[in-house]
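With one protein chain held back, the other chains of the complex are shown just where they sit.
== chain A ==
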Amino acid sequence: MDNLTDNTGGTDYTSQLEPVSSAIPVHVQAAVQQLKDGYFQRVDDLYVRYNNVSSAPSALIYIHTIVDPSILERDLLPYLNQAVEHSDAGKKLFDRLKQYIPIGQIDHTTDMAYVAYMLLQGQVVLFIEGEANAYLFQTKLIYQRAIDEPSTEPSTSGAKEGFNESLDTSMALLRQRIRSPLFKNKKYTIGSLTQTRVVIAYIESVSNPAVIKEIERRIGSVELDALQSSHQLLEFIQDQRYTLFPLIAKTERTDRIVQHLLNGGFAIIVDGTSSTLYGPINFLELLHAPEDHNFSTWAGTFFRMLRFTAMLITIFMPSLYVALSSFHPDLLPTFLTYSIIAGRERVPFPSIVEVLLMEGTFELLREAGIRLPKIVGSTISIVGALVIGESAVNAGIISPQMVIIVSITAICSFTIPNYSLGVGLRLIRFIFIMLAGTLGFFGIVFCMMFLYLHLTGLRSVGVPYLTPVAPFRRKEMRDSLLRYPAPKLNTYSEFLAEDVNRLRFPEPAPTPNDRK
């Protein structure tokens, strides 16, 4: 018999499957029994089909819930008898199987643990009498929803396609947009129970090798029983665990990921999750939308400035109102002060209680709106905000100015493109309100400096979070808060790219007239 080299890929499956691996018996019955006893006791969806018709008795084993029956019926069973009826063995048999059976991925192993592992991946296993090898056929059944626009990240003028829960589809979407052999990806399997596939994707010669090495190290060191979502993985690999700010971002939009990869970043796709992780990121990048590049440079810059201002309003407006009305009314114009005093005349609470009441109610409405069915949810939000707001003003619980403040703050918080950042800022807003209510401007200044210190100290996979502001990088400001014309954006980020001197295209970029 020709010898076959074992083909398990060097992966340690014994740590993921108990009991420990063992050799495959040459008798079919014994092999099936060992597999069942060792790994699949009380597993009723494991099917075994014995074949005693051909000259070599064999057994076909699979988990029928994860195997595609059409592949089984169409591509495997009709050709199996023909393939095994000769008295070939070892390499000759394997070659014959590959020759006769029209399935792309056919493999073999002598390791029973690997057999069990591959059964769980949706493969069909073939034991043949007298063979110490098991033959594996890829027949995985793939359930996936259609590719559509992400509901949480709508696109006005960009691509409408978003990732879905299938890792292979997500990779295909990326491959369709980056048709280069430099587009690399590395696969991991995380979770001893879930066996979740994870892929790191990046563009070689663009991304910084130190960053890629670091993220590979972090993912490689993750050990857990079940990986169910990309966010779960994120908590294991981000630089700091107790921060309110996302240090590795998530998105369902393919154009955002492609843009990030082209800038020198990496993406992490987790099977079973539509949110793809990407990094390293910086704070200002979280205020970008891919559409910014689909408008003129002025419009793009305006939208970014608008979002930045909205972010500042989200953080500061309620706390400034509290500080001004409680401690520094002299700063306001006299007539505005009179107006605020008149509005608050019937209100029995200090302004801090008023703000906390309103902001708390608004957060409740927002949470209720998300949990309820879509149609009811939006109704609840609108009715709740209008009815409760007006009733509270009429009842003298809150002042009319407060409704305006909370409404503007809420509208501004919705302009932040990154949901995780929005949540973080909402929480920080409460800290600002409480300190402004107790210490006025001093409280705000303290909070602001503490926040600035915290943000400056943060790193995303080793890259300063507040770059290009702190540390200041003049060239990188071109595509941060500002959006320069595309021909000016020919440099890579100092922290993201392998070679910052390498240009995306020559400088100065040729004008259409030059090209003539």
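Heads up, the rule we're going with is that a contact is a pair of C-beta atoms (placed from the backbone, for glycine too) under 8 Å apart; a residue touches a chain by one contact, two chains touch by 3 or more; residues count from 1.
The criterion applied here is as follows: contacts and distances are computed from a predicted model.
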Handout entry: Complex member absent from the view - protein name from UniProt, among "ABC transporter ATP-binding protein", "Glutamate synthase [NADPH] putative GlxC chain", "Endospore germination permease" or "MoaD/ThiS family protein"
Key = "Endospore germination permease"
Problem - Residue among A:V26, A:A159, A:I178 or A:V445 that touches the chain left out of view - result: A:V445
Practice task
Kindly state which of the options A:L46, A:I219, A:V469 or A:A497 is in contact with the chain not pictured.
Solution key: A:V469
Practice task
Name every residue on chain A in touch with the hidden partner chain.
Solution key: 327-328, 330-331, 333-334, 439-442, 444-446, 448-450, 452-454, 456-457, 464, 466, 469-472
